[in-house]
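A single protein chain has been omitted; all remaining protein chains appear in their positions.
Every chain is named by a letter (A, B and C) in the order it is written, and numbering of its residues begins at 1.
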């Protein structure tokens, strides 16, 4: 067993990974940037080392600094979380070189999957269905490409080979827009990923995003851990994830699961990963990409399969066999996750920053909250504005959604604008409740950003004014007590006023 | 569906029941005694009505007051929780008479199981093994009883027919103590339960307490929901409960489950209940009693079977069929619950009262905390001193215990003495970890009440003194700010200083 | 008794709200009468923390959390947040609320890093011409000219971190309109 593991990450995922490591009796080492000096993930560690700097590039992306810390403090292994260095083959290699186990797939796997064109070709050969398209072969010849696009059939999608998160991606609906869009996509891809290579894909109408959790070990065992439906996205980022998918029949689930395992085997996959598919309205599915990390949305899989994926990651990294066989994996019930973001759903989901003056997550039976913040936390521009994930389990999809609705109604965040009320409105939408969703759902349907913004919303209750008056009165009292501090130093603004958000770590 | 349900209870069970009811879209009505005016269970309700008085006898045991509130406010059904009125057949009948559904078994079932002698006879006829003993038949004739005791074989146990919780119970090891013990037990039983009837049972050495969750509906369906091992007890009260039991083979589990179903059917059981057995060291099991309520320890069953028992209670009370068949019930993994009590484990588990100045329960993956208190709550002499239940799930017993250990290490309660560190030491005991437990475990083994009280405990770290100095310094600052209030009004003593303990309800 | 003048978002007029401690035969009971305009509403208040607790109006229970900041009360009640102007305070502070949607400047609509600046002082531009690109977290945003005009001043640098509402470029749109 590892004696000491460093978590090269921050926020909720660092907190969540720390819980499992500490349960396993492993000493947890945190690293932190300057703005994260007082962050929750530091308090969940046994040891913590600063990374000088503020931006991700200066801190959590600095593999050299992190490996230096690991080496000088007796760290056996590094868990990268998601994002940052988690899919960086150079970092994975540097860890190995330094004699430190990287908890994740090896650099070869990352390279085989990191380039989408290469990955697509490999998997096509392995018999995994891929989206019809043009791979970029034959170079950048305008006329040839136009022919390819015609063959595929409009609308087509221009995508960056090294891309992700929607960058360098463009929908082209007719031939006259093709040349301009290609040019723009190449420019964007070059600037974002340092690689101008783009390729074409058939643009699917109203597709669903269905992904399969996969897990491999170093003994050649590979399993899939069933699907997650992640079709509800804004700005190409998932905000609601659930399992099982309301769209999959047992037969389709079986075929997609087998394709996911074939994909994983084709690249000799080890440790935890995800095979993403698009599912079109006719029930055809197409390979999209492989993510070589623990996903943000892994908790819904943990909820229905009841295996701790981080624990399994550690065991596999130690060279052990997978702690489960395909036959032992029988999902049970329904799980749904929503991502709580500091953002303004009313203004194009723009990130919101500031101090979290009040943070009271819900708790209860079959409710899990993975938080990266606490009361008093600063939400800065430096990192992703996801504050927490709220995950609910139910025997049925309906029960899970009822639970989620009540949990959202009890999730209190004041000080930064969040998408909590937006999510609450979203899960009330009849099409969502019916499971009739696709990746364009949020463009197709207009969801109010606040409870009060709903059409059927009642007028503001008097109790709101009463609550305001109660707080102002209390505030007034504290003013007269505090004397010289004036009402700027109100109790209600004190960032440290409440219990911290200790989690199980 | 019920529109409005009243919860005739307080504390963690009222909070937990409220969550499910609200998820189901039911309006939740709370009742509260004077000392509970600011209790958590009130805040979890949609409506709340006071019960004048302080003691349980004046408030939560006053069925007449509660039914009057229910009738005048349009309540459809009453959930009794556990304790208080939950096993009172007169109250169940009065509900029915008032046109209100009682969420639990009917009065006939309660009467058939309430008297232990009657229950034992009924079940013996139904083929359920019972502890060898003398039922009290033939009246109180000293010589006859002595003969019966001899037949049973010493040591024998004298028990009250209407008893519970260890009252009116005595172990007699030889004939010379029999007469005196009988006399004392009868006196105690008369004063505690208004019924002096006692009976004899063989006293089992190092027995395990194993109970089966049962559930019946009004259509004649009865299932068992597998076992809970509750052998770790102090003062005849459970403090650690787990499922599955480390002592049961598949075959034994099957036979005990069948016996539990036979017992339930013999009394026409409806709704949720528990059949308690003793299991002796040779693997023989004996019926002990039937509890006609949702048990304190029901969460471990919810964790491994993943059905919401309160939801099932509501559905069955509505006249629906059980939402599961015996075949659909396949437990998964391991769950353990510990009860967090305000008590001093160092002084015979004496209850501790006062204000909870600091309350930070743990949270995390596969950790559930059912709390009845929050920071600022008063623990009074009026009610049971259980503050919360901490429940952990793991793939294996070992994983569940690792999780529980970390969760206990992160459970902060200051202001009243609790058994948290005692429990933490207890689950470290090698016999406990080996699953080698019985109802006399805590008498047999000496468990330190605090972490520092352990033999191998390290000396007090300097960090303790530093933390004290940090707090005193901060306190000093707040004193000088608050001026006239002096250091009595320290921040660290303010009962309202932190986020409340909102749960999912 | 304290009286507050509160103006809910969208309301035409502020409302006078006051709280009076109600006569009560029980000690320590937080019983009040709230006066909202002409109405009197008896209310019980249980505090669980600074600015947090629950109200009982009649038998109905409402949970609340309130943040008071910059002359506003952010009131979370039963799952929804309402923002209310505390009118008297706002006045005392001289109305510090930022005005919205100026057309004579390009303002950062989110906190972020300046990626690219397409113009220099004195440049003219057309309506909808991209002037500045900023990035925050995973999102890139192009800020375009509202109308045609001339650049008066560039107030940011590439790579600079800018808070929400920072003026990035000052525009001269009136002159440009005249000139065109």
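A few points about this structure:
Everything that follows uses one rule, which is that a contact is a pair of C-beta atoms (placed from the backbone, for glycine too) under 8 Å apart; a residue touches a chain by one contact, two chains touch by 3 or more.
Model, not experiment: these values are computed from the prediction.
Taking the full assembly into account, the omitted chain touches A, B. Summary of contacts with the chain left out: across B:146, B:252, B:318 or B:358, the touching residue is B:358. Only one of B:4, B:37, B:111 or B:167 touches the absent chain when the whole complex is considered: B:167. Remark: the omitted chain is touched by one listed residue; of B:115, B:237, B:268 or B:326 this is B:237.
Listed here are the chain A residues that touch the chain not shown: 30, 37-38, 42-43, 45-49, 73, 374-376, 496-500, 502. Against the chain not displayed here, chain B makes contact via residues 165, 167, 235, 237, 347, 350-353, 357-358, 360, 380-381, 383-385, 408-410, 412, 414-415, 421, 424, 450-452, 460-476, 478, 490-494, 497-498.
Here is the rule we go by: only the chains that are shown with their structure count from here on.
Set against the Cα centre of chain B, the chain with the most distant centre is C. Think of the whole protein's Cα atoms as having one middle point; the chain whose own Cα middle lies nearest to it is A.
Separating the centre of chain B from that of chain C, both taken as means of CA atoms, is a distance of 49 Å. Taking the mean of the C-alpha atoms as each chain's centre, chain A and chain C sit 29 Å apart. Mean C-alpha positions place chain A and chain B at a centre distance of 40 Å.
Chain B has residues 375, 497-500, 502 in contact with two or more other chains.
For chain C, residues that reach two or more other chains under the stated contact definition are 47, 49-50, 52-53.
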